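Report on one structure; see the data block that follows.
Omission of a single protein chain aside, the complex is shown with its protein chains in their original locations.
By letter and in written order, the chains are A, B and C; residue numbering begins at 1 in each of them.
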Amino acid sequence: VKVAVIHAAHDIRVEDQEVPPLGPGDVRVRVRAGGICGSDLHYYQHGGFGQVRLREPMILGHEVAGVVEQIGAAVTAVAVGAHVAVNPSQPCGCCDYCRRGMPNQCLDMRFYGSAMRMPHVQGAFREVLVCTESQAIPIPDELAFSSAAFAEPLAVCLHAARQAGALLGQRVLVSGVGPIGALAVLTARQAGAREIVATDILAEPLDLVRRIGADRALNVREQPDALQSYSAGKGYFDVVFEASGSAAALAAAVQVVRAGGSIIQIGLGGDLSVPMNVLVSKELTLRGSFRFHEEFVWAVHCIASGAIKVEPLLTEIVPLAQVRRAFELAGDRRRAMKIQLAL
Amino acid sequence: VKVAVIHAAHDIRVEDQEVPPLGPGDVRVRVRAGGICGSDLHYYQHGGFGQVRLREPMILGHEVAGVVEQIGAAVTAVAVGAHVAVNPSQPCGCCDYCRRGMPNQCLDMRFYGSAMRMPHVQGAFREVLVCTESQAIPIPDELAFSSAAFAEPLAVCLHAARQAGALLGQRVLVSGVGPIGALAVLTARQAGAREIVATDILAEPLDLVRRIGADRALNVREQPDALQSYSAGKGYFDVVFEASGSAAALAAAVQVVRAGGSIIQIGLGGDLSVPMNVLVSKELTLRGSFRFHEEFVWAVHCIASGAIKVEPLLTEIVPLAQVRRAFELAGDRRRAMKIQLAL
Amino acid sequence: VKVAVIHAAHDIRVEDQEVPPLGPGDVRVRVRAGGICGSDLHYYQHGGFGQVRLREPMILGHEVAGVVEQIGAAVTAVAVGAHVAVNPSQPCGCCDYCRRGMPNQCLDMRFYGSAMRMPHVQGAFREVLVCTESQAIPIPDELAFSSAAFAEPLAVCLHAARQAGALLGQRVLVSGVGPIGALAVLTARQAGAREIVATDILAEPLDLVRRIGADRALNVREQPDALQSYSAGKGYFDVVFEASGSAAALAAAVQVVRAGGSIIQIGLGGDLSVPMNVLVSKELTLRGSFRFHEEFVWAVHCIASGAIKVEPLLTEIVPLAQVRRAFELAGDRRRAMKIQLAL
Partner (left out) sequence: VKVAVIHAAHDIRVEDQEVPPLGPGDVRVRVRAGGICGSDLHYYQHGGFGQVRLREPMILGHEVAGVVEQIGAAVTAVAVGAHVAVNPSQPCGCCDYCRRGMPNQCLDMRFYGSAMRMPHVQGAFREVLVCTESQAIPIPDELAFSSAAFAEPLAVCLHAARQAGALLGQRVLVSGVGPIGALAVLTARQAGAREIVATDILAEPLDLVRRIGADRALNVREQPDALQSYSAGKGYFDVVFEASGSAAALAAAVQVVRAGGSIIQIGLGGDLSVPMNVLVSKELTLRGSFRFHEEFVWAVHCIASGAIKVEPLLTEIVPLAQVRRAFELAGDRRRAMKIQLAL
């Protein structure tokens, strides 16, 4: 079957590969939709991120949904023909973190399409995927696969929202509105935030988040002082979701979050300079959020029930054969919010 | 009466000043001991810190204790002759933060010996001090003034401990063991920490904290790999009190704190580079801690009851007339932990 | 002007009273709508609740909205003609609890229509009400007074939601769906609860909460085993809002909340028997929630913005002259959810 393999920066190829054998607890999924994530893009544009570098060819992709076409002898939870979203996360279940209820911190995590370990964990941009039964989460037949493929990035945001504590009635700033930031806007709304302000340096994604529920969407490149008024009286926002990875954005966040407030940093980046004197004197909390665990099933539920409407974020579905065009498009934030592959 | 006035970096002078008049709710205190704090040193060595700069002569000092020698007509809580520790913090009591129970974040704070506002708030290194009744916290007559003068920095550490949540049974790293770091060791012990490791770049303060209860005290200049073993399995410590303000120390802390753990940053500094990818992927919490409020009374109680023994931290008491020598000595971390002035 | 005065159980009268004089910081409000609350009903039906008993005639009512018709000389925040919802809560602002950010626990609280202190605090069922400027919260002119008069009970539920921590993705049981329980359903939905089950012993209020968003609404009188299936595996719900004040309901809640889950008790009652062995062995949290503070302004915002739609809860608006009929109707849970007086 066809798979999308990254060999090096800007070198992604559609190749043929054998389908792995099906174990007794495994499920074979005919993949129908696969979203391109920021980390996929990092591999495509830079060959990795931070100290994580491609060291061998790797199938990309970890945001997929499809149809079960075969099940192992021991599988009971899903049937052939079921539509499923696939959880790309496989914690070991045995390490200290797994046993302490923090499986997203698993010491032996296998996560689709990640070069963090060697050999790399191969990803899910394949026509046919073999996963374990527990990774295949049923979705309603009437739900579009393209919607279901948002379960993974939405799970990231639901997990980030949990890191922030109760958002009900809070004033929230979302800094950087790529797909994760846009989903953070939807999540904050779902959690009952009182007011949501979003910032970015491009007009197009700001227009989109304005349409999906941000109360204000500010272009901090065109109006560098756009956030200025929020810094009065030690700041305005209770919580910031920082999804840009930019030092300037973090510095701005530190100015406009109220004393005692929280900044949740989502998404990996490199070292960042932090205005520590303000963080200390305002007693801010800067907390990282990484992946998800039980939030995946819940994300599926939110999408399937319509509680969170992800559809406006989908820009285009590109055939696998045009994978290179898909990645180029996904990398152009003026034209693309979320690009998916049709597999 | 004599007061210690800083005019510019390295220019501190003993001058004569009138005692301010006594209001009906005020208390006049004959100051007997005054500790030199890190921020006093910053004014002396650099004329300020960060963006806070001396713009007019200012009396330094905010760690003092003494004897009440006169009280205003409306004062009921303290009597003439009472020994007191003086809380240098005067929140307005009316602003949003004061009303939300966060008076240490007061929007109109007056804090002794601080150039944050203009005119500067004059400090407490004076032979006679006039403060409000509520600032004068009674201490037992038999308690040394030099011990009582530790109430302020201890309150800083008790507040920081609260920022860290429950320390009972936790593994704690204290990074940087000047007076605040050393008091953080004592505080963590008092809070029931299971294990306390301290680091610094000088042997002398490490020797001291080893004596007062740190389980290990590591010289990270002489042994740059001293913390290495603690980074296995995503890290070892539940909580780090970062009191050095050094980017290298913060980077080391990020490596050795366990996933989901907390770093409490105490003490003001400038911008610091933070290894954000590790902070995010390990979902760490970096939180600032600033001053104190109700912890001052409690700090007095801890010192007076002997629950926390601060005496080993006192290096020398220097007469006010030798204030320049006192500051030079306080600035030499090899020779001095805490230097106090006899007033 | 006309006011509604309770003299004893079942003895409520419309009487004439002078409008109190207007102080410089006061606002005179022409009251237009006033909701009858459970505590109003307790005074009407039983002459009090628990140890709180009527000891003198008292104007009832604390859920009102109206139009500003005069302002004191020092008032700046509201103008004549402004529509307002009136916060019935007047904490002293000076006591320990007020200064610790818990003004709803004020040691000297004045709350409209409450016999907790003597002389009683007179209530707001009056044609004209004089309150302080800070109690009069502006509402949009186009918002119905009857909707704005829900701000007070909604604030109670928003406060209760905060007592429960983050509800995003939680499974919630609401036990007892009078007005407070019904508003708790709306609040849990607003806070992003994953699933909301409601119980009551009457069909009519259950029908209503089913229409406003409860996923299931169970009649535990007709089907005593209705909750049975939720007790498997130590329980199902993360959070219970217990708004019935019934020992049987609390015992049921204890069975169906998961180990480590929370029960938030809203509403005053007498002593209740608690199955303590289950509470202990499942390590449950039983927490009280009482009134509100800053949540009042936020409740106004939720109603005005349409984020929370309270209108379906309004059963009938009864003219003040028929106050007795209004109270009889309000006491009949089969016919009435929320009854308001037109003033």
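The criterion applied here is as follows: contacts are C-beta pairs under 8 Å (C-beta built on N, C-alpha and C of every residue); 3 or more make two chains touch, one makes a residue touch a chain.
Bear in mind that the values here come from a model prediction, so they are computed numbers and not experimental data.
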Hey, which of C:A8, C:C94, C:M276 or C:A321 is the one touching the hidden chain?
C:M276
Full-complex contact with the absent chain, from C:L107, C:A203 or C:A321
C:L107
Among C:A4, C:A253 or C:L284, which one touches the chain that has been omitted from the display?
C:L284
Of B:K2, B:R30 or B:H301, which sits in contact with the chain we cannot see?
B:H301
In terms of residues, what is the contact footprint of the unshown chain on subunit A?
93, 98-103
Note that subunit C touches the chain not displayed via residues 49-51, 96-97, 102, 104-105, 107, 163, 233-234, 245, 259-260, 265-277, 279-290
Missing-chain contacts mapped onto subunit B
158, 161-162, 165-169, 187, 190-192, 194, 295, 298, 301, 307
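Note that only the chains that are shown with their structure count from here on.
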Starting from the mean Cα coordinates of subunit A and subunit C, work out the distance between those two points in Å.
40
I need the residues of subunit B touching at least two other chains; which ones are they?
102
